[in-house]
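Missing here is one protein chain; the remaining ones are kept as they sit in the complex.
Note that the chains are named A and B in the order they appear, and that numbering of residues resets to 1 at the start of each chain.
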Amino acid sequence: MFTFCTDPASLPDWQWMACYLTTGKHMSLYWSVGTVLLLLAITAPTALLFGFGGASAARAGFAPLRWFGKTYIAIVRGVPDIAFFLFFVIALDQMFEYIRHRILCPDWTEAVRQGNDFVVCAAAKLPLGNAPQWVHEVYGFATAVLTFAIVFGAFAANVLYGAMRAVPSAQLETAAAYGMNQRQTFWRILVPQMWVYALPGLSNLWMVLIKATPLLFLLGVEDIVYWARELGGSKTPRFTDYPHGDWRMWYFLALLVFYLAFTKLSEVVLDRLMARLTHGQATAAGEAQRKAA
Amino acid sequence: MKKLIISTAALALMAGMAMADGHSTVRLGTEGAYPPYNFLNDAGEVDGFERELGDELCARAELSCEWVTNEWDSIIPNLVSGNYDAIIAGMSITAERDEVIDFTDPYTQPDPSAYLAMSDSVDLDGGVIAAQSGTIQAGHVAQMGATLVEFATPEETVAAVKAGEADAVLADKSFLMPIAEAEAELMIVGEDVLLGGGIGMGVRESDNELRDKMSAAIQSMKDDGSLNALITKWLPDSATF
Partner (left out) sequence: MSCAQTIMDYGLRSVGIGERLLPRADFTLCQQFTLIGSGMLWNIYFGVIALAAGFFFATALAVGKASPNPLIRKPSEWFIFIFRGSPLFIQFFFGYFCFLSLKQVSPIFDPLSAAWAGALVVLFFNTSAYSAEIFYGALQSIPKGDTEAADAYGMSGWPRFKRIIWPTMLRLAWPAYTNEAIFLFHSTTLVFFSGFPAWQQRGDALYYANYFADKTFNPFVPYPILAMYFILLTLVIIGIFGIINKKLNRHLPQTARPKMKLMPQIIR
């Protein structure tokens, strides 16, 4: 990075540190912070979407759909997320490839499962065998997002389901009295009002989501924990220009500070959002706001 | 997201031919945490004995290769499900692994495993021995009756010995030697243990074509002595062919 970095062993401390902290490996660590933030930014709305679908399904009039929604919520919530992560990504990947295989290679005669191997035709591979590396990375990232969204979607569904039931039934009855049909009641009355009831649960979920990101490396995404472990481990002079002892503690301390700061920031933002959403609502907090004004 | 991958010299001429067998690009999976076999250098790229070997093998087999890093725990499941095409991660050839995947010819002699400890008076038969979980060394310690304590990464096994949690760590000798040299309080103790049948490249059982190509490339490196040169450079304590 800096011009004086050619011979790190002879540098004074601060210059050594400056060089050390700007090695290619450290750059990867800084990049991975961006990866984690990007993942959070994409996963949160996706999980909310899954949650909305799950909650709507769980209160659907059509019984099989209702069962599906409730089973989805119950199963995913009953299993530790880590167990899910350990096999779900591979399962998801194989499922996609299998579906593509059936569509793209109808005249393929060999078995897809050959012993332990999972073999699909070359055209069905995801990403294609000759795709450039960045496509593989984007695909790996996308499956990680999808896995996170499925797991956290179940939790979001749970929260939204509760919120939908918390909207006072008088509101829905009034809507019916005004001649709205079920669909109109759902979209015009229920959905706009449920958010204030859902927000405490959703903000809690957001906090959980933040704290689940150290498990990203299980999904094949090289996240901050991966790099902290890799960089912190002691290094012998033979394989690096920057030998050092076991520094994992310092790297993990940095991670700790990162997570605490991020949590604090989220708390502040969510509190403000809550104050805005409460405005004009028929809840205790809304009442308090009205009186204070 | 920044998976560390570096395409090797673009063998663009060969691309057409390679496409025919479905291996336009061969993806090599490694752990990246096991020096001197494979590790990430300061620039964050895969480096080490297997990096040099892999690049050379790909050149000889006229394939274009890419490097991918993957956790040791899931390195075989990801191979069989097709996320990369070969494992080149210091993986010893064992009967149980051979049932699930295929190995090329070994590219090292059976590499001795050794014990690393703080003093040479430790009890290797009845003491506490650390090993990385899922390695042949962990299996060996469990079988021989010493108290096995398992860690997820090789780094932690050595840290455990330094912290006094374990009396010794059992691992590949080539991994332990540089550590023993760099740190005064650590030393290689006891006799070497011979485990496994040398290190080979792991490929899917259905992928005979890649296996044969790689085996041929390894053979050609053995024949002209370039493999021995690499072994001497990176693994000075290992036997050559």
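Going forward, contacts are C-beta pairs under 8 Å (C-beta built on N, C-alpha and C of every residue); 3 or more make two chains touch, one makes a residue touch a chain.
All values derive from a computational prediction rather than experimental measurement.
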item: Residue of B:112, B:134, B:178 or B:198 touching the missing chain in the full complex; value: B:134
item: Absent-chain contact - pick from A:33, A:86, A:104 or A:176; value: A:86
item: Sole residue of B:77, B:127 or B:178 that reaches the chain not shown, by the stated touch rule; value: B:77
item: Which residue of A:77, A:276 or A:290 touches the chain not shown here; value: A:77
item: Residue, one of B:52, B:105 or B:165, that touches the chain absent here; value: B:165
item: Subunit A residues that touch the omitted chain in the full complex; value: 74-75, 77-84, 86-87, 90-91, 116, 155, 158-159, 161-163, 165-166, 197-198, 200-201, 204-205, 207-208, 211-215, 225, 248-249, 252, 255-256, 259-260, 263-264
item: Absent chain, residues of subunit B that touch it; value: 73-74, 76-77, 80, 96-97, 100-101, 130, 133-134, 139, 142-143, 145, 147-152, 156, 160, 163-165
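Methods note: only the chains that are shown with their structure count from here on.
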item: Rounded Å distance between subunit A and subunit B, as computed from the means of their C-alpha atoms; value: 33
item: Subunit B-facing residues of subunit A, complex; value: 23-25, 27-28, 31-32, 35, 38, 86, 90, 93-94, 97, 114-120, 122, 125, 129-130, 133, 136-137, 140-141, 217-218, 220-222, 229-230, 233-234, 236-243, 246, 248
item: Footprint of subunit A on subunit B - complex, ascending; value: 1-5, 7, 15, 19, 22-25, 27, 32-33, 35-36, 39-45, 47-48, 66, 68-71, 74, 77-78, 80-83, 100-101, 153, 155, 158-159, 162, 178-179, 181-183, 204-207
